[in-house]
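Missing here is one protein chain; the remaining ones are kept as they sit in the complex.
Every chain is named by a letter (A and B) in the order it is written, and numbering of its residues begins at 1.
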Amino acid sequence: MNLVGTLFCTALAICALSALAGLATPTRLRLPLAGLGTAGAGALGTAAGLAALLGESWSAWLPELLPLAGVRLAIDPLAGLFLAVTGVVALCAAIYGIGYSRDGLDGRVVQAAAPLFVAAMLLVPAAASVSTFLVAWELMAITSLLLVVADHRHRSAVGEAGLWYGVMTHLGFVAILAGLLAFAAGAGGESFDQLRQAELSPALRGTVFLATVVGFASKAGIVPLHVWLPRAHPEAPSQISALMSAAMVNMGVYGIVRVGLDLLHGGPVWWWMVVLIAGAISALYGILQAAVSADLKRLLGHSTTENMGLVLIGVGAAGLFAAWGNAVLAALALTAALLHVVNHAGFKTLLFLAAGSVQRATGTRDLDQLGGLRTRMPYTTGLFAVGALCASALPPGNAFVSEWLLLQSLIHALPTSGVVGAVTMPLAVGVIALSAGLAVATFVKAFGIGFLAKPRGPEAARAAESPPAMLGGMALAACCCLVLALAPTAILPVLSHAVAVALPGPGAVTGEVSLHLAGISSVISPLLIAVALGVAVAGTLALTRVVATRRVRRAARLWDCGGGPMSARMEYTATSFAEPLQRVFDNVLAPESDVDVTPVKESAYLVESVRFRAKVPDRIERRLYEPVLSVLTFVGRGARHLATGSVHRYLAYGFWALTGALIMLAVFQ
Amino acid sequence: MGAVLQVVLVAVGSPLLVGMMRQVRARLEGRAGAGIGQPWRDLRKLVRKEPIAPDGTGWVFRAAPLLLAGTVLVVAAVVPLVSTTSPLDEVADLFAVVALLALGSVALALGALDTSTAFGGMGASREMIVLALVEPTILLSVFALSVRVGTTNLGTIVTSAVADPLAVISPASLLAAAALAIVTIAETGRIPVDNPSTHLELTMIHEAMVLEYAGPDLALIEWASAMRLSVLLGLLTSLFAPWGIATGNAGLLALLLAAVVVIAKVALLGALLAAGEVFMAKLRLFRIPELLAGSFLMALLAVAASFFLA
Partner (left out) sequence: MTETMFTLPPSLYVPLLDLACGAFLLTGMMVLWRRDLAAIVRLFALQGIALAALIVVLGVYEQDVELVAVGLGVGALRAGLLPYLMRRALIAGGAGREVRPVVNVATSLLVAAVLAMLAYAVAQPLIRLSPTPATQAVPIALTVLLVGFFVLVTRRRALSQVVGFLLMDNAITMTAFLTTSGVPLVVELGISMDVLLAVLVFQVLTTRMRAAFGGTDLDELRELHD
């Protein structure tokens, strides 16, 4: 067993031990033990992933562990990338979790499930056969479901979220199961090596691809299979939200890349068109919902849909370019997509953890009630600011780099890609641009309304800073974001090894300080941008110090139009901030609002009270899911007549089934 | 060398540009006007005033003007105005420039939100919506411009435009120019998107955001906004009328000549803009998306034309 194997197996073993510690130790010890164990497993997982990325592969076959097929594991650079990402997220979340024990988090089941969840997420990319993959996938689904419903005793929304999540994730599992089983049946073997060498008919390949994409997309929260995500991610405890939103959704991307590009070796244009269009719709729809959302964690959940959409645009574009025979651009697009996976994991961990801090300190996630945390929670505010900058894809944030790479791959596709490309690429660029712009608005809202200005509610006014362990977890995530933002060149060369697994060829991005692209003469240097910006700001500061002679700031009242001091109720809220946007996009969002005016008894002209309610429902959910659900309810109600409670009737069903089967047998033999 | 000259030129010249544009407006409206140097006199007056810390504001409010000015200064250094070669060539990417300008807007919006007044929130909200809707047009125009050249590096785009002057009047280029002109108007807060001289809450965007700023802070913001205007106008002229710009390792004389030419071009464009504003009314806030959708359409057609008519 080489280095990767040792690290990986140790990580799994520590996860198992932490789960035991979570189950067996008393409450006081439970949190630090399980937390430290998970953090250690995360660190080891990261190390294993990085070692695999650097070129050391590992594989193992344990025939006794599972009946029939045994467990087959293999860690190549592509798996290593996802291992490393999961490991880092787990590390940050686990350190944070030591200090965060509310929301039913210190229970035995939860503390035991969290390490198992991490272990499952480490196993999924390492699986190298269909059965191992499916088992790991199901383990990941079940443990995460347990964690989502951790706080179900206190809040009713949790139960509903758990139900949605459970149903959607299992429907997705069924799709993946069907796809992979068909694949394995066609290939005549179930190990990934056999699948790679399989010669399938185009129809079967298409079916396998579609089925697996549906399953993986539901895990990645892609529209229209996203409905569980904005429910489950916010309702889970915050470090679990971070694990789900920053690490688990990546497994959907991993699945599409692994099956579509690696095992099936790419496919016709229409496959990747499906992926690209799904990605584009998710990016736009996700960020629009995020922009009008007033719930901090729900906003972050929708933003996950957006970012996974952007990643799928990159994956789809990579597949398209490969289908058109443009290997260099395909590698660039996939590099951009995978880098965005890494970047998104970084900032989404940070943002969810910071949102958890806010929730812990104020008891609410409603942005309309927040504000003024800048003075009360200075560190959390600063850390959230870093995350928000990264998430809004502005320099010097990390998402700027990956979106820049993605845009470069799309805009330089035009001369070689024929009519389909010429129509697709500009629209894709438009979609990315609009979602980037809306992301800026969204995160200005989240940060500006949530943390700046004055408290809008009593809970926000009483907030206090989080304990050091929580701050430590967040700070670690922020450091990762900063490294990714300023020195993406440190990770890009190793990332190209992961890309080469799916699309063999030389690396698409080179350079030590600035990013040079293969075949495209655009250059960018994130570090130089940051330095130039720093110098310019320092220069401006020096200039104002020299020119402006009066230094002492005088405190003054805010401009209140002469109407007396301003109160917190006069502030702009998140809802009012997003209202113009909601109006601009009302065709898409279809917001609902109603106004109740109650007049006083004496006169219909004098108003006693006015109630205003506004809601932006998820339109896809309403149009797509509610009809299906109502049909299901109808069928279910019909089926109720079959089960009346009479034992004789049930026995009769059995009798008729048996004789029916015998009659069939007699007739068709 | 060229970069330093550009920064100095933009820093000193942009308040004069604003003064000139106000003067053109004043004359066309039959007023005498305050003179071209008035913005500089205003800045001097503001700088000498006492700095103010409005009740409840914090570091975000103080840092916003600095960051705004910083982003514009970086952009002024990298955008090809006088010379196409920049020492910061790795920053002179069209996407990076656009993103840096957006960063400046974000800083100002956060500063406005930090004041906790309704005006600040209103201005920030509107600014962010305009920013979000402008983004697709900008990136598609960038797309259209870079298809021909094969890069998004600004220096290379402008150099190739100098080398092939007929390409500037191609349909793709003209459509992209029109789209970017609308974008420039939106980004700099001019009529018909925003009115720089209004203080009416129904119409304010930029002014609502800076309402709480006073003294040196306000001076910094006014100066940065003027620089933003001149940088964007300069970029527009460099992209679509690059004649006279210094390419390669130009000597001092060539740089000075190029500086004179660019001043003339930007002044002309500014005067045209100011004259156009006299004949236009500000659009209602909810008509602005239509304008921006129109500019998006033009940018998309520019991309299509750059590919299909090539």
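The definition used in the following text is that a contact is a pair of C-beta atoms (placed from the backbone, for glycine too) under 8 Å apart; a residue touches a chain by one contact, two chains touch by 3 or more.
Not measured: the values here are computed from a predicted model.
Engineer: From the list A:G35, A:G266, A:G301 or A:P426, which touches the chain that is not on show?
Structural biologist: Final answer for the missing-chain contact: A:P426.
Engineer: Please pick, from B:L175, B:L255 or B:L269, the residue that touches the omitted chain in the full complex.
Structural biologist: Checking each option in B:L175, B:L255 or B:L269, the one touching the absent chain turns out to be B:L175.
Engineer: Residues on chain B that touch the omitted chain in the whole complex?
Structural biologist: Chain B touches the missing chain through residues 166, 169-171, 174-175, 289-290, 292-294, 296-298, 300-301, 304-305, 308-309.
Engineer: On chain A, what residues meet the omitted chain?
Structural biologist: 419-420, 422-423, 426-427, 584, 587
Basically, only the chains that are shown with their structure count from here on.
Engineer: How many angstrom between the C-alpha centroids of chain B and chain A?
Structural biologist: The computed centroid separation for chain A versus chain B comes out at 36 Å.
Engineer: Provide the residue numbers of chain A that touch chain B in the complex, in ascending order.
Structural biologist: Chain A reaches chain B through residues 291, 371, 374-375, 392-395, 400, 404, 407-408, 411-412, 414-415, 422, 426-427, 429-430, 432-434, 436-438, 440-441, 444-445, 447-449, 452-454, 513-514, 520-525, 528-529, 532-533, 536-537, 539-541, 544, 547-560, 566, 568, 570-573, 576-581, 583-584.
Engineer: For chain B, which residues count as touching chain A in their complex?
Structural biologist: 47-56, 58-60, 66-67, 69-71, 73-74, 77-78, 88-91, 93, 95-96, 99-100, 102-103, 106, 109-110, 113-122, 124-126, 128-129, 131-136, 138-140, 142-143, 146-147, 150-153, 156, 211-212, 214-216, 219-220, 285-286, 289, 296, 300, 303-304, 306-308
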